[in-house]
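What follows is a set of notes on a single structure, which appears directly below.
Note that this complex is displayed minus one protein chain, with the remaining chains in position.
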């Protein structure tokens, strides 16, 4: 961290400020220029609050050279993290570190028939993981809120029938009690900075699929991952799912540049959700392919056997047939990008 | 709600779709135009998911005429809601419905001396409520996370010394157990769509100060309030605190147009937080005055006795002296806008 | 400007880079820290392209300490710039430097009767300047494009009848030939970075009302002003008129924080356009008052004698009666803020 001081900073003030910084565990190197005094901080600056420093009268500007995240940082962990799920029969499913993971399924679990039908169809087409919502975060209290525990039971049944590991969203800490059979816990975009929840997931043994908040920067996403990792859980999948911008053609704006940016700064796998990002079914295949071309480690796609009557987000769900066609293209793209799909 | 159908919609499809809509409790009025068939929905459409309708092949466009919120809607509750807090000695503090409420205090409770000093200073200057954080949502797990329960105890002490009702943030449901002495529970911007938390607060008897999420629309803020109101708690204060935009001069962009917009659509009181919105202490007085001029029912302002050494957000805290000067201006503005300040 | 170098920067590279910088007219002060070498640039850095420096392998970060604008910078010109227009009979109209300027009139000039009626009404209510569009920038080539030269003639007639100086928009350089009688030339938001136009206006003797582009930062607005000032024309009025954000309740999001921010960094007067910012007539009075409370030197407001049949932007125009009521409030606000209105 580099701190440029105001040109009228007095020696005594600088001394006090240096002492304050050193109490926070860093060494301070002072360099007096012709017109500007600059402090260079050496050591672990991740606990130092940049904005707080700006409250000091003598501070002109602060530049962070080192990123504020440590455990998520590729600098300290150069090799890719790979998520491995052991499924029935001892087989494993892999995502990241050279493996392209495809997660597919309906927005909400609705009935036994629906979830099992979709699960079989996406498995047949080559998906590696099944998604489905049991607890649903909905903008309106009057909208369908998911089947809850009953939905979880149906998901487990689909898992037993197909052998696909399951991914589903957790909305509150107390729901952890019923998440035993869940393979990957999803944290929704609206909860990305629910720090109480993140801390609890740090104490949990399951992989976490962490969705980027619609107004969160890349650094904030990595800091949210850092909350979980600081608690001891390093198995995190990051998910870009669109950000809020002025453009309203799509529900959100899919920020595919986030993929190479994240891959450069972290060792964690990065996937893309073209369904929630666009909110438009006919756009999903194009954006899923683009995600893989941009370097994503996977995609999460909404598939519904009858999108027109889906209880939730039907407008962004593709049919099993469209999904099968997409898988054909993704295989080719994975091959171009040197990734295995299984 | 008005639904324009595609011009190739078939009679049978339209019949099925009409039946589907009527099952959701509305009456459907069909009008066939020269080139376009339009369905008009009559009745309570708040439970109907607009986006879901777009999944139907035969639907061209959907327009919501009626707002999706009911309890928060001024149409069904024309008079302003006023929040009344009874303090020691049976006196009351009022906010909304003609009363301008000023909430002031430090970002974080740090020590007994700090909180009591600031509390006395802001009371002396004319503030009606004391704010202070005990549980702090911080972007980094390595930043100061607040004093927790000890912070709450210190806040209660400041309340006893000054008689000011206290406002503090709740980050997780289980913290409710220790919030007995708190007068107004704050839901932070990052938790605005933490629906599990909102539902719980619906069952609670205390007023809730609900902050607008940095990427939330006005309708989404009202729907978050609706979650709490649907549970039975109608004492909600809405707070505009800046939205995320491309502009990075200020921490967020204070959206003051939200004040008249909210006042038109809801009966709930609306306040403004110029401290978090701008993140810059010298901007706070100008934006606090502008908030009152725009029609706000109050402001929430960070005040710290020594901003330079604050453990949190010192760069946006004003001194007790600056706050006293601001109060002088706000009194004139409130009077001109026909509001009482006490 | 401070440039932090990568820790593996080689002495020879640093030498070459220093020589490159010094050729651009600055002195370079090198300070070698324990872990980081930092270059401090002394002198006029306004011609140095920050982003270009980032192309260098050895550069880690660049911080600009000095602002990139010079003529618009308050540091080099502490006193406020005041715009003075001499009108018929030798009287003057003032804006900035303690004078609150109110500019009012219709979006488009439509007929002689319309512009003269509105001009008389706004003068009667206390406006200092008349606005009206003759050349109209419209999103669609099929929308009404303004009356052109005929519209200018009608504006001049309204000026003769009322004595109000006139403000109208210039869309292309060649139109300057017919702008003789115009008192203040407006550059629209979409042309804020039409650099060929800005350069031409730098050679012109008339004051320029420069609107902020909907996606422009405060620094970019000041750099656009700098283009005009660099050509020799220092009489510029800056205008905040809303920025593009995710929020679609209002047409744009009025960024009132830009007012104190601009006032701090520049000596140029700053006004606000609540009509274009919100696009909603009933919001205009609240936001005009908030603008003055935030420190603006004036407002520009759309007024139409019959908003329902206006050829352009009727939905954001207020009636002469509403304008007269607003003027009453603005007088009071101007007084609170220590400004004269005339």
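Each chain carries a letter (A, B and C) given by its place in the written order, and its residues are counted from 1.
Throughout what follows, a residue touches a chain if its C-beta (ideal position, glycine included) is under 8 Å from a C-beta of that chain, and two chains touch if they have at least 3 such contacts.
Computed from a predicted structure; not experimentally measured.
Undergrad: Could you tell me which of A:108, A:253 or A:305 touches the chain that is not displayed?
TA: A:253
Undergrad: Considering the whole complex, which of C:91, C:160, C:190 or C:203 touches the chain not shown?
TA: C:190
Undergrad: Just name the one of B:159, B:211, B:244 or B:304 that touches the chain not displayed here.
TA: With B:159, B:211, B:244 or B:304 as choices, the missing chain is touched by B:244.
Undergrad: On chain A, where is the contact patch with the chain that was removed from view?
TA: 215, 217-219, 243-250, 253-261, 264, 277-278, 282-283, 286-287, 289-295, 329, 332-333, 336
Undergrad: Taking the full complex into account, what residues of chain B touch the chain not shown?
TA: Contacting residues on chain B, toward the hidden partner: 2, 4, 27, 29, 31-36, 38, 40, 42, 60-61, 63, 65, 244-246, 248.
Undergrad: Since one chain has been left out of the picture, which residues of chain C touch it in the full complex?
TA: 20, 46-47, 49, 51-52, 54-57, 68, 137-144, 171-174, 190-191, 193-197, 199, 213-215, 220, 223, 226-227, 230, 243-244, 251, 279, 281, 307-315, 317
Everything that follows uses one rule, which is that only the chains that are shown with their structure count from here on.
Undergrad: Determine, using the mean of C-alpha atoms as each chain's centre, which chain is farthest from chain B.
TA: C
Undergrad: Based only on mean CA positions, could you tell me how far chain A sits from chain B in angstrom?
TA: About 27 Å, centre to centre.
Undergrad: Averaging only over C-alpha atoms, locate the centres of chain A and chain C and give their separation in whole Å.
TA: 40
Undergrad: Two or more other chains touching the same residue: where does that happen in chain C?
TA: 244-246, 248
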